[in-house]
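Removed from the display is one protein chain of the complex; every other protein chain stays in position.
For clarity, chains are labelled A and B in written order, and residue numbers in each chain start from 1.
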Amino acid sequence: MSLGLFLAQALTGLASAATLFLVSVGLSLVFGITRVVNFAHGAFFMVGAYVGYTLTNYFAASDALSYWLCVVAAAVIVGAIGMAVELLLMRRMYKVPELFQLLATFAVSLLIDDILPIIFGPEDLLAPRVRSLRGGIDLFGARMPVYDLYMIAAAAIVLLLLYIAITRTRWGVLIRAATQDRDMVGALGVNQAWLFTGVFTLGVFLAGLAGALQLGRTSANLGMGTSAITEAFVVVVIGGMGSVTGALVAAILIGELSALGVAYFPQLNLVLMFLIMAAVLAVRPSGLFGKPEALTRQHEFSDEPPLRAISRPLAFAAIALLALLTIAPAVLGTYGLSVVVDVMIAIVFAGSLYLILGPGGLVTFGHACYFGVGAYAVALGIRYAGLSFASALVLAPLAASLFALAFGWLSVRVSGVYFAMLTFALAQIVWSVVFQWYDVTGGDNGLIGLWPTSLSPLVFYFVTLALTAGSIAILGWIPHSALGYALRVTRDSPARAAAIGIDVRLVRLFAFVIASLFAGLAGGLSAFAKGSVFPTAISIGRSIDGLVMVLMGGVESIAGPVVGAAMFYLMQTEILRYTDRWRLVLGVLIILIVLVFPKGVVGSISQRLRGEESR
Amino acid sequence: MKFAAFGIATALQFAATVSGFAADPIRIGDINSYSAIPAFTIPYRNGATLALEEINAAGGVLGRPLELVSRDDNGKPEDALRAANDLVFNQKVVALSGTFFSNVGLAVSDFAKTNKVPFLAAEALSDALTWQQGHRYAFRVRSSTYMQAAMLAEEAAKLPAKRWAVIAPNYEFGHAVVNAFKKLLSEKRSDVEWVSEQFPTQGKIDAGATLQAIGAANPDAIFNAMVLPDLVRLVREGNDRDFFKGKAIVSVMTGQPDFLDPLKDEAPVGWIVTGYPWGEITTPEHTAFLAAYRKRFNDYPRAGSVSGYTTIKALAAAMVRAGKTDSESIVDAMSGLDVESPFGKVTFRSIDHQSTMGMYVGRIALKNGVGTMSDFHYADGAKYLPPDDEVRRLRPQN
Partner (left out) sequence: MTPQHPTAPLLQVRDLLVRYGETLAVNGVSLDVEAGKLIAIIGPNGAGKSTCFNAISGQRPPNAGEVLLDGKSISGLLPETIFSLGVGRTFQVTATVPTMTVRENVQVALISYHRRTFSPWVSARRLYREEADRLLELIGMTGQRDRACGVLAYGDLKRLELAIALANAPRLLLMDEPTAGMAPAERNELMALVARLAADRGIGVLFTEHDIDIVFSLAHRIVVMNRGQLLATGTPDVIRADPRVQEIYLGRDDHTGSAEKQPS
């Protein structure tokens, strides 16, 4: 590669870095002050592009000045929407567990995803581009688009204004103080609620600004939100949550490495970002400029009652259910049976996630990884080794736990948001490999035709039933075991855990591997149930579905994920039958859970039954 | 109030059941990515609806009305499989149709094979659907990846260009279309050199860096398979950098209205493309289709509309030909079936169940500030398929 091309690529990389910085700095600011990871940030970015499109069209912006005014106006409008979301929803959420905040913002992004096409239609919308912003100029012997240079300038201006605001204004002093110690700001007599509102609004404003600025390069489209949020997360996590400097450095790092990577290693483009993220977090678990999280107690589940021995009525209910499912094939048709099998697989998956999430108190966004590894182990075993049904099914949990051992070892060194993000990055790497390795995994087309012709659907049904019952019994038992107790100490009082000789990381790793083993089993079963495997088995969407299932049911006992998974699956099946707007329904559902039933269905019922006892 | 409404509804339903007893509807199970990629699939549904209404207005099929039971697959194969299960075993459809993404199409095809149900893939492009993973129960309407590559390779061979670069999305379609194009063009022109390959992530193209990397290899011509929204970024970035000047660009599907319309007056004039210039086609079949479509939906058709329309017409024709609606009879009738489509008569080849529906090949032009195609001709799909013995080699024989 010539020096000229190198410099040209570097400059192009800087233009991407400018976009990355603009997209991610708002996310980082909001996290720094409010500790909320705003999943809807990408959706607001997308709204920025759509609103910007509408404004430039409405005012027929034909000169540069009116174009820039439209962009800023779009950002202001998006900021106002963000403020409304903060006042209506987020304000109720600062005291609830981190996970619920994440889910609430995720729900907002689902709503936006489905509302935008209703308002703007499904087609990509291209804003007309002002003549003076078209074309390019020669730099380093290559032609650079003028708009790229404007993007770099815009990022620089935002950076400068933020710097002035943070270092030179009273508001900035408060922000810096709040990043250090939130409660102290409250003690200074500052209205913390309004500070949060302000910061959230600013963050969303910046997302909208970044989105509107994209109009010069691309169309407003329905995929841009998802794409932006992933990039923004990666940047913020690499830079260190809450650090503006970190966001800047990480944006430049990723922008440059991607631009140069395209030239040197074009085949790495799908995975490069996540490789950088995993590499940085492996060396610096809190990101480049992040502060390590203290091993303080996580207040998440402190009002949970002590575990009780499994009650007799519950045991009877379980046995009755099992009996019912045993005779079910006599009544149910092919479709009914396949639905029950799918529900059972969802139950095992959710049950395995419950172990990490409930007694473990760790939020993971990468649990689908182990489900997928199990599913692909079965598929590859059948396809390339000619394994039988039984041996392929044994391979699934084995493969999943091996992956979990390696990835878990990396991940348990951190907790909280970083754990969530690291597990997410690792899952994303596996996804990218599976998605791209056509010769072996079939890429996005997956592997099909896995159903062994010798296997009768009825036999498979009973195998699934037996394995599900066994898995749930084990997963329900573990919290009552010595390991489960140790796990809850690491969740509720890490300092105490260490003081009584419990190796926090080892206990977490152990639980992580056990959970992943069952996730792998669920994946293996699903490979047979569907007769096929696709990269979606590993996708973030499946991880989130798992989280929603567990939270819908409740995290306090195994009954939670069982009920939650069944409800989620059946609702999804029914709703998809009548509407294309599943995301809208799911979004409303999540907000309901978070606001009205924060303990999930099972949790809320058992709390009602306990009555006064629970304070 | 509620009860009254419920009562009326029940009564109506009952009446419908009784009166319809003699003519129970024939149900077709339709699966497509309505929520994941509405810009392409809603025109498909419109086309299917139009065909359905025309058939029912003409008295239905075998004296029975045709009914379309439609399901969203969320763009995910596993959701499509669940829907297929519901449609076949619960809704008792006689055949499955639809699918846009290749992986969804292949998944439903596998389901059809296992459960012995006819499946007519509408838009899924993967060659595997009719070849490597083809089977008795799977058919396809649209021109496959290979056929489109062949149509463009024919045009590309006429160009003087020798140094070629390729850019395509990083998933199966992108790799498959590039491989087919490279093979076919190299066969026609031994002097062609392949100097650069880029496979950006779908939806996340780093357009500037990608173009610069390609430019470093000094190609005379570029074969492009990027689709929306990356196409927009690629075109804008390329225009700003004067990248396309002096280079021939050959591009898959860019001539379809679904791709051209979002580009507005920035449509890349001069690119050689496969597409669907709906406003310029003057054949009687298409003129009639266009008029009917506009009347019914107050909108113009997209490429998906033609597929949707032809899919339903083909299934209906197969049932008429078979005289029955059981799976095996429909499959037997589909094989070698002739169907009237908006593009003229097409045949479902008995050798691989691929229809001979073609596409329009020409150059992108601007007309009234909107992209369209000029110098185009209809490339009949029948001419762009490999020789029969090659197809037999590709397809599992059983």
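FYI, a residue touches a chain if its C-beta (ideal position, glycine included) is under 8 Å from a C-beta of that chain, and two chains touch if they have at least 3 such contacts.
Since this is a predicted model, take the numbers as computed values, not measurements.
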> Where does the absent chain touch, in terms of which shown chains it meets?
Replying inline: A
> Looking at A:Tyr147, A:Tyr418 or A:Phe510, which makes contact with the chain not pictured?
Replying inline: A:Phe510
> Thinking of the whole complex, not just what is shown, which of A:Ile115, A:Ala498, A:Met571 or A:Leu595 touches the missing chain?
Replying inline: A:Ala498
>> Just to verify: which one of A:Leu288, A:Ala377, A:Ala469 or A:Val489 makes contact with the chain not shown?
In response: A:Val489
> Looking at A:Leu14, A:Val199 or A:Ile478, which makes contact with the chain not pictured?
Replying inline: A:Ile478
> For chain A, which residues lie in contact with the unshown chain of the complex?
Replying inline: 297, 301-307, 309, 477-478, 480-486, 488-489, 492-493, 495-496, 498-503, 506-507, 510, 514, 615
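The working rule: only the chains that are shown with their structure count from here on.
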>> As a quick test, compute the distance in whole Å between the mean CA positions of chain A and chain B.
In response: 33
> In the complex formed with chain B, which residues of chain A make contact?
Replying inline: 1-2, 5, 8-9, 12-13, 15-16, 114, 117, 122-126, 128-129, 134-136, 142-148, 217-219, 221-224, 226-227, 231, 258-260, 262-263, 266-267, 269-270, 333-335, 338-339, 342, 435-436, 438, 443-446, 448-449, 451, 526, 530-532, 534, 536-537, 541, 573, 576-577, 579-583
> For the complex, which residues does chain B have touching chain A?
Replying inline: 34-35, 37-39, 42, 71-72, 74, 76-79, 81-83, 85-86, 88-90, 102-103, 106-107, 109-111, 113-114, 126, 128, 133, 170-172, 175, 197-201, 203-204, 206-210, 212-213, 215-216, 228-229, 232-233, 236-237, 239-243, 258, 261-266
